[in-house]
Each structure stands twice: as structure tokens, then as C-alpha cells.
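Heads up, one of the protein chains got dropped from this complex, but the rest are sitting where they should.
Order of writing sets the chain letters: A, B and C. Residues in each chain are counted from 1.
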Amino acid sequence: MRDDLRKNFASDNVTPACPAVMQAIADANNGNVPSYGHDDLSLTLNQRFGEVFEAEVTVFPVTTGTAANSLALSAMVPPYGSVLCDQSAHINNEEGGAPEFFTQGAKLVGIPSPEGRMDPASLPPTLQQNRSKGVLTPPFTALSLTQATEWGTTYACETIAELSEIAHEHGLTVHMDGARLGNAIAHLECSPADTTWKAGVDVLSFGGTKAGAMAAEAIVFFLNDRTRPMVEAMTRRIKRGGHLWSKQRFMTAQLLALLENDLWLENCRHANAMCQRLRHGLYRHPAVNLPFATESNEIFAVLPEAQVEQLRSEGYQFYTYPTPQGVPGRLVRFVTSFYTRPEDADALLESLIS
Amino acid sequence: MRDDLRKNFASDNVTPACPAVMQAIADANNGNVPSYGHDDLSLTLNQRFGEVFEAEVTVFPVTTGTAANSLALSAMVPPYGSVLCDQSAHINNEEGGAPEFFTQGAKLVGIPSPEGRMDPASLPPTLQQNRSKGVLTPPFTALSLTQATEWGTTYACETIAELSEIAHEHGLTVHMDGARLGNAIAHLECSPADTTWKAGVDVLSFGGTKAGAMAAEAIVFFLNDRTRPMVEAMTRRIKRGGHLWSKQRFMTAQLLALLENDLWLENCRHANAMCQRLRHGLYRHPAVNLPFATESNEIFAVLPEAQVEQLRSEGYQFYTYPTPQGVPGRLVRFVTSFYTRPEDADALLESLIS
Amino acid sequence: MRDDLRKNFASDNVTPACPAVMQAIADANNGNVPSYGHDDLSLTLNQRFGEVFEAEVTVFPVTTGTAANSLALSAMVPPYGSVLCDQSAHINNEEGGAPEFFTQGAKLVGIPSPEGRMDPASLPPTLQQNRSKGVLTPPFTALSLTQATEWGTTYACETIAELSEIAHEHGLTVHMDGARLGNAIAHLECSPADTTWKAGVDVLSFGGTKAGAMAAEAIVFFLNDRTRPMVEAMTRRIKRGGHLWSKQRFMTAQLLALLENDLWLENCRHANAMCQRLRHGLYRHPAVNLPFATESNEIFAVLPEAQVEQLRSEGYQFYTYPTPQGVPGRLVRFVTSFYTRPEDADALLESLIS
Partner (left out) sequence: MRDDLRKNFASDNVTPACPAVMQAIADANNGNVPSYGHDDLSLTLNQRFGEVFEAEVTVFPVTTGTAANSLALSAMVPPYGSVLCDQSAHINNEEGGAPEFFTQGAKLVGIPSPEGRMDPASLPPTLQQNRSKGVLTPPFTALSLTQATEWGTTYACETIAELSEIAHEHGLTVHMDGARLGNAIAHLECSPADTTWKAGVDVLSFGGTKAGAMAAEAIVFFLNDRTRPMVEAMTRRIKRGGHLWSKQRFMTAQLLALLENDLWLENCRHANAMCQRLRHGLYRHPAVNLPFATESNEIFAVLPEAQVEQLRSEGYQFYTYPTPQGVPGRLVRFVTSFYTRPEDADALLESLIS
């Protein structure tokens, strides 16, 4: 193991797979089995997710968050429709146009918000204006929330419930981008059900890769009158997107391993703890400004330029962001993971202080 | 291992991954590394494929053959264009409309042929008629060949060269669906270069999954004046399709393991040998008719209905096809793989005879 | 008027608009009125078409047959679906990929037939094979018939009923490309209802342009449980396709003028009569072969090459087609219209004989 591999705080997607996932993949490599998800392992997936989420669900595994989000939206929004989301949403900014591709041209409309969390009060006027324009504007048919958000914050379950209620009243269904759902749940200390379907979420992109999988996400439909019609054609959509593995057991095995004994939540709790460790250190640093609450495994900090250069020169990796006008220094993001050790966080802090 | 796992001749995609691939995946699971293909392993991919194909290439790994074919075609054909292929082509029949999705509505036009091999003589009239219709018909801009074909036959390298020459003369680029390329090469005893770019192929879908990978294919651009402009936006197309893995090293590792010491060809040679073993047994069976040459790892046979039922009742798995009118019996397909043992083939034959 | 304008038999779309249509356009040019089809004239369209077709209908005017067909299909077929049609269908060959564009990548599958008329017996095996392939193949969800056909023949109403019944039994809805519907009705001497919804047609592309309009077609939904859900989003689809005119009264006026006193049928009867006049002359010509029945306003004839050249040299315009192998001469098409005079047909025949 090269030492610099521990200095990569760019994302939780730079990590390896966790040992239990690797073991599950190895265990699944056993003989000829029916392809395209008809193997015995894959046939247990709906039930297993149902237990974890305490709900009747239909689950479709895919390998990237971009595919999970985009395929989910393609079942929720017609090509002539629109998705309402926070302006910072991953679907709106970092998925290379995949939501537009899979929905076949639906429009994403981002609402500005200070911390990546939509304000329920901002929805009704936006929805009403959209309705008033008739055929001139693509109608909103889905609301997409990100939990945890792109700025490292989380939605309270009550806020999600409030947003969902407004959405449903206006005929929209509710999607949750849960690429870091485990981190949000670990922070909120709620159940998986509480922050999803019990708060009105209809369709979830369940994130596995950042929580320790090699490449495994799941599109989870919480079955109700709104979602049932969406499920039927999903396998066709997935096949058409080139996302139906012939040897699908290898995707399934990863997801089952993460669910076993709540490993995904354990991994996320560890990642969050490492992020709080960073926060405590950064907080004490006089020249560092922390613009957002740290409620998952991402921390944003405004650092003096010199400090940023220092870290880079030592081999640290992280992303920088446009710094709000007038604020001196540079906005950076550090992301921790199941793989971050306390000593890795401490070493980063030490480099900053020195 | 349950015994019936050895009775699955439905496809070469029901197989596990071969040991070397599993080892490579485990070896790649090592520390934090840059995501999205910027890891050290992935950066060697172009060179490694270049060595195997004795050419300058740019390679894009994906996890399914459907994605490889469809993404390749999306770079070769504008949305208002057309692809010429054999009527039996996988892209035309078994990819759930993925080529139409990724090309954004291009048209696939299938030429009928007796054994899945396009006849060079059939191209010029088809191309000329297409040209003569002007804007009324989507123009052909790509020719897609399947090597080995869907009926278990292979193209001679000279035939590919002939087809490519006609295509190039008419302004089409040439795509090869190589889901079973290794099987074709093993049969033809040619080099990978001979049956691809040396025969005029511009873009190859290199099949890894059926040759022993967990889920790994590669889109290979043989760099020339026609293909260079296609390469630039490929990573965007792949991201937009949700096919860019963050932990891409795990895709890369599989492909590198297959290329190491020509493992893919060795696996395919074994699969072909098992298929010939089946052929020899079937050939001697008086009630069995073998309509096609067996030049890869697929054998098609017309069996008496009773025999088909017998095999099914013993737990054998295989696909059946519409039998040509007037022919008594039923057309079935058996597919062998790197994982088929001689005793598995012999057991199938024994069941047939008894 | 230049003399050669009367020598154009290339299509019925080379014609001017008929006087009644021109007058209706002029009459509609009257003051400010609500745009996008909310004008008084446009609001009568459903009722007027309903009277003509003796049915409850919802009608959407557009300006081209390509738009009418493609928009209709986009409401009938999901992007991951398939359309079954005759191999000769205009949607399959002469609409520049528009059906694929508007359906967002659905697949058109053409069944071969001798005279452009699908044989009901050919449907069940095709539909069953499609179903048996599951997610690997885009499912058929619509059947598209052309009345009159591309080869100048017409379907008997009973045959349409038979085809529709099979389609409905298999879960497909039925589309009719009626670019030359009036010519078919004039030939069959049936009512507009008989050959459309009474024979099971769900959605009709009503052709106005070839029957005397400047540019006016109509998508006609015969309201039933299958079509009602399609209607809701049609105006959005039309707007999204750039086909919603602000000054839509000018489209409406043309259609209303054609329906007034059955002008469209009168125009088509005249066109058919002119075509029969041609047929009688051609039939007597010893070197001319007439491969198809002439049941509308198109006649196909195999002419000696010399004769073809002669006509061309005199300024005649018409299309030629690939001649069936082994047949000497050249397959040409002559199309008549409301604008063809008896003396125009006679002049053509005279040129041929001389």
C-alpha cells in the first residue's frame, strides 16, 4: 500500500470495496446460473430490501448512481415533462446529462437554496407558475431530493414529509437520490423507512458504491398506487440502457452483503465519525471557515490559499469550489469513508496546522 | 456445487468468472485511487490492447455487450442515420432497442442471409437504393458485422475485408460486434489484427464477459482518419449513459487479466473444443439435423420433439428457435464455454441417445 | 401556366391547393383571434370530424403526413416499444426516421407482403415470437396500416377488421396512415367510418394535403378506452415537436374546407378516375406490364427502357423503382390528383404509344 493512497479525500468513490463485499462476490462465483437476474440470489433481493425498509418494494440493481437516478426518473417523468430539484442536485450538475438522456429530454429545473435543502415554502409558487403556462412549459411530474445533500447537510424527516405532501398534492411523485443515504440515516439516527417512504418518498436511488460496494446501487420502488405502474417496464428500460448484466448475481451479491447486519450503516457511521474528527480539528483552526453544517461524510471549509497549496504539495487530493464573492480563501471539500482511519484524518489536520 | 449447474447450455453468459479474473479483481482492491478511470491500472489499457491488436487504439471499458455495441454505434451514426447489418444481428434483435436508444433513433436495417453472414454482393444494391431516396430515408453511415455470427458461423477474414471495402467506398464506417470474437479467432487460427482492423474494421466491441470475465467488455477504436473524430466525446457518451464507473479499476482489472497470456483465447479455444465434442456426438445421431457449420462455441441442431422434452425433464437448459417450415422437429441451440467440462458435454449427448 | 406543369406525375403532392381551400384560408384571415387553436374555427374541428366519421373523436391538425404519422405513433408506442407494419410502409421507408425520432427510438418492424397489404395470417407468429423474447426485444404495442397502400392497392374493410382484432387481442393498438384515405374510400365506396374505427382502427392520420389542401393533415383519435389516455398529452407532444401553430386557424380552415360537402372525397374520386383512365390506356399497350391492381390514384407499370427515356425527354416527371429481377423494363409510378385533367392523362398515353 502506497502511503499517498491514504491522502485521497477527493470523494468516497476513490475507495476500494470493503472486505465483506469482496467475499460475497467470491462466494457468488459458483457454477452456471440463470442470467439476467433470474439466479437464486437475485430472486431474494426484493424481500431483503423489503425487510430493511419495512415495506413492499421492487428493486432493480445497477452499477452507478448516475444510472440509478436517471433510470428512476425515466420511469417517473415523460419526455415532455420536468423534474423539480435543488439547484445543487447531482442530477442537475454532475451526471453529464444522463437524466436528460434517459428521460429522453425532460427538463430539470433547479430551485436555489442556501445549503442544498429545498425550502417547502419555495415549492407552491414554482409549481403554480409551471401549471399556469400550460403547454408552453414542460409540466413538473417529479420532485427529486438528495439525502444527504450535496453540501454535506441532511433533510430532517419532517421536511421531507412536508415536501412530499406538496409534491403529491400537485400530482408529482417523489424521488430521493440516496447516493449517501446511509450517511444521512447514521446522522439522523432514524430508520431507513423514516426518511424514505414514511416521509412520502416514492422511488429511491439507494447508494451502495460509496458505502463499500465495488459498483452497486439499487433503484427501490416503494409500492403504492403511484409507483406500481412504473415498475412494469423497468427491466426493459434497464436492458435498453445496457445496464442489465448477464451475470447479475455479482451485482446482487454486493448489495446483499451491504445489507447483512446493517453493514452499510456501520460503514457510513464510521465515515461520518471520521468527518466529525476532521470538523473538530478544522473548527479550532483560526483561519478556517466552515460554511455549512457537517451532517454526513463531507465537510466544506474555506481555507487560506497557502494552506491549500501546502496540502496539495504533500500529495493530498480534494476538490475546490468557486468561493463566494468577497470571501478570502478557497472553498474545499474533504470526503471521508469507511476506509478512512483516524490517523488519516489526524495527518491531514496536522498538515494544515503546521 | 449443485449438479444441475452443469446442465445449463442456454448461453455462455450463465457462467461464473474464471479464476484469473477473480484474482485480478481481488488484487485491484487496494487502497484509494483516482476514480473514473484515472487510476494507474486503467491508464495502461490502451497500450495493452494495442499490443494484443498490433495497432494504435483507444479503448473504453463497459460492463455489457449491449452497452458496448450501442455506445460504439452512437459514435458512428448520427440520430438521423442508419446502420446496415445482418438480419440476425444481436443489435437488431436482442438488445431491447438499446442501439436505437443510444444513437437517439437511428434505424437498423437487416439484410437477410442464410447463415448470419452478409454476402458482399448484397451490399451495393442496398446502399445505392438508400442513396437514391435522398432525405426521405436515413442514410447508411455504418456497417455492423458480428464475428462469430449469431448462428455459430464465422466470417473469413477475406470476406470481412471485402465487406469493409464496399462500406468504406460508400462512406460507411465498419463496426464489429465481437461478443464472441475470441471464439472466432480460435476457429480461424488468425491473429486478432487479421480479423479486425487489417480487414477494415474501424470499431470493435470486444467481448470479455462470455470469455470469462465477471462483466467486462471494451469498445476498441482502431485509430484512423475515420475513427479519430469519434473518440473525443466517447467518455461523455459513456458518462451520459451511466456507464462510467467511479471504481473503474475493477472493470479494467478483468480485461487485463483476460489479455494476460492470451487467457481469453485459451478460454475460447476450450469452449470451441467442447462445442466440437458436442457436434461429433450429435452428428452421429440419426434423428438429429445440424443446419449450420459449427465454427465457434454455439451449435444449432434440429431435434425430435421427444428428445427435446427428455432433455428438459432431466434439467437441461437451452433455447429453442422457430423451426423452418416443413422441417420436422425443433431447432435448439447449445452453447459451451470455458467452464464446460468434457464430461458435461458427454452427459448431454448420453441423455440424447438414451 | 407553363405547359410542363401538367406533365408532372411524380406525386399528388406536386399539386397546388384546390380553390375551396384557398378561399377558406382567405376567409380565415380576419382579425385578431386567440392563438394555438383556441380560435372559434379550431374549436369546431372535433365536432366536424365527428360528423364525417360518425364517431366521438379528438382531432389534432398538423401540416405534414410525416408529422401526423410520427406524432400519432409517439402517443401509441413507448420509446422501448415496437411498431408492426408492412415492409413497404411510408413510415418505414420515406419519412427520414421521423417515427423513430418522435417515438424516441421505438423500432419499426416491417412484414413483407406482395402488394403492400399485410396478410392477417402473418401476424400471430410474428407477435408470438416477439413476446417470447421478453426484455431482449422491444414489444409490439402498435400495428400500423396504410390505406390506400404504397403500391396503389387498398385493404378491404373486412381485412382491416381482421388485422385489428388480432392486434387488439395481443395488446396492440391500431394506427392507420391515411395519407390517401380519400382515394381508398372512393375506390371501396364505403363510408369513412367503415374503413376506420368500425374496422378497429384507433388512431388515424387523415390526409388532406394530397386531397387538395395547401398543408393540412389531421391526427384523429377515435375515442375508446385504448385511445382516451393517449389524447391528454397530445398538445404537449405537438408543441414539443414545433408543430403547434400560433395562427392555427389557417390549418383548421383548410381541413374544414375539405370536409365541406365531401370535397376531399370528390377530389379523390376525380384523381382515381384519372388513374383508371391511365390504366385503360396502359393496359392496351403491348409492351407494358401492370404488376398491381389499381385501386387508388397511383398506377405502377413496367415500361420498356426506351419508353421511359422518351417520356423523360418530353418533360414528364415520375418516379422509378427497382425492377424485380428477371423482369425486362423499368418499374415506374404515375400519380394522378384532383388537378389532373383528362387531357393530361391522354397526352401521357399518347406519348407512350407514339
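What we mean here is this: a residue touches a chain if its C-beta (ideal position, glycine included) is under 8 Å from a C-beta of that chain, and two chains touch if they have at least 3 such contacts.
Because the structure is a prediction, the values reported are computed rather than measured.
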Given C:H90, C:K198 or C:R240, the residue that touches the chain left out of view is C:R240
Taking the full complex into account, find the residue in C:M214, C:M274, C:A301 or C:L348 that is in contact with the omitted chain. C:M214
Which of B:S191, B:T235 or B:Q310 contacts the chain that the document leaves out: B:T235
Touch criterion as defined above, residue of C:E95, C:E266 or C:E295 at the omitted chain: C:E95
Go through chain A and note every residue touching the omitted chain. 79-82, 93-97, 100-101, 103-108, 125, 129, 133, 135-138, 322
Residues of chain B in contact with the chain that isn't shown? 36, 78-80, 104-105, 135-136, 138-139, 233, 235-237, 239-240, 244
For chain C, which residues touch the unseen chain? 1-2, 5-6, 8, 10-11, 13-17, 22, 25-26, 29-35, 62-64, 66-68, 70-71, 95-98, 101-102, 209, 214-215, 236, 239-247, 250, 317, 339
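By definition in this document, only the chains that are shown with their structure count from here on.
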Whole-Å distance, C-alpha centre of chain A to that of chain C, is 50
Mind checking the centre-to-centre distance between chain A and chain B? Centres are C-alpha means, answer in whole Å. 34
Per the C-alpha means, the centres of chain B and chain C lie apart by a whole-Å value of 41
Please output the residue numbers of chain A that touch at least 2 other chains, ranges allowed. 236, 239-240, 244
